[in-house]
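Right, one structure below, let's go through it.
Here the complex is missing a single protein chain, while all its other protein chains stay put.
This part shows chain A:
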Amino acid sequence: MREFDYQRAHDVAGAVALLGAALDTRYLGGGTNLVDLMKTGVERPARLVDIRELPLDLVESTPEGGLRIGATVTNGDLAAHPEVRRRYPALAQAVLAGASGQLRNMATVGGNLLQRTRCGYFTDVTRPCNKRVPGSGCPAIAGDHHNHAILGASEHCVATHPSDMAVALSAFDAVVRYETGAGGGELPLRDFYLPVGDTPHLETALPRGALITGVTLPPLPIAGHSRYRKVRERASYAFAIGSAAAALDVHDGVVRDARLAFGAVASRPWRATAAERVLTGAPATPETFAAAADAELAAARPLEHNAYKVTLLRNLTVAVLTELAEEAAR
């Protein structure tokens, strides 16, 4: 393990200044992913800037009726927040579906968005990986990819984004706020993660050296009737093999509005816009929900060992939307 310097930042401007433009410096949030990657040699920073003491640990209502979530709010605190649970229940459910109690007490919102894929080739520095060493190749495509991407992947990388939280944020049109030495900015989550293409090592649209300061959720009444369901290979403490965040507004048996996002299918949380188009205005029936899933999954390009995810996501979509529709009808 490479020796590294450690500095603690006390305010946002100080943190951004400490990081500067250095390529081998990293912000340290909860460390639940970064420290693991340092142990395995995937990350070898010369310096860590600890941002856990920054005053970014609040969840506040916005005047418009949304929520502002600070970047250092822990996953545990986010999931427990009464306004999150009331206004965006799928977000609380998604966070609670991830990791373990201990990890959620450490992990931060900002770090959760920036966590790296758990692809077994990415985490093994003795193997090629285009995400870790651009141009070195992707052994997952011919190797073990049973939990890899079916949507939006490329011949260069088929890794998935591991976050549950980001799937719910994606369904709810969250916006990421950040700060740089040259000023702040915002990125809607739909633009936050870059397409894979031939640059899988470039994962986000954040400017170099940027510090995520928080996430803003817009006011979204439909989110009050939402659900997150995660399927994994054991009951807890495992990354999804497929997940869905959904919100449904049904009136007189017809879908007035819908939000749907998938997890564990792509290099980013996958907003199912094609499915949402099918849903809107259609009867709230299992047939509609299946047609919506099919519309989204028509673009799926599964590999030899992950085609089950197409079936899984279709079934999951139907199951979750049916539950929401039945609850709305009561």
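Structure notes:
The criterion applied here is as follows: a contact is a pair of C-beta atoms (placed from the backbone, for glycine too) under 8 Å apart; a residue touches a chain by one contact, two chains touch by 3 or more; residues count from 1.
FYI, contacts and distances are computed from a predicted model.
Missing chain, UniProt protein name, picked from "Cu-processing system permease protein", "MBOAT family protein", "Xanthine dehydrogenase family protein molybdopterin-binding subunit" or "RNA polymerase sigma-70 factor, ECF subfamily": "Xanthine dehydrogenase family protein molybdopterin-binding subunit".
Interface note for the absent chain: among A:14, A:143 or A:195, the touching residue is A:143. Checked against the full complex, the candidates A:71, A:241, A:300 or A:325 give a single residue touching the omitted chain, namely A:241.
Residue-wise, the contact with the chain that is not shown comes from A:41, picked out of A:14, A:41 or A:207. Set against the missing chain, the residues A:22, A:205, A:274 or A:290 yield one that touches it, A:290. For chain A, the residues in touch with the chain missing from this view are 1-3, 40-41, 118, 120-121, 123-124, 126-127, 139, 142-144, 146, 231, 233-239, 241-242, 286, 290, 308, 311-312, 314-316, 318-319.
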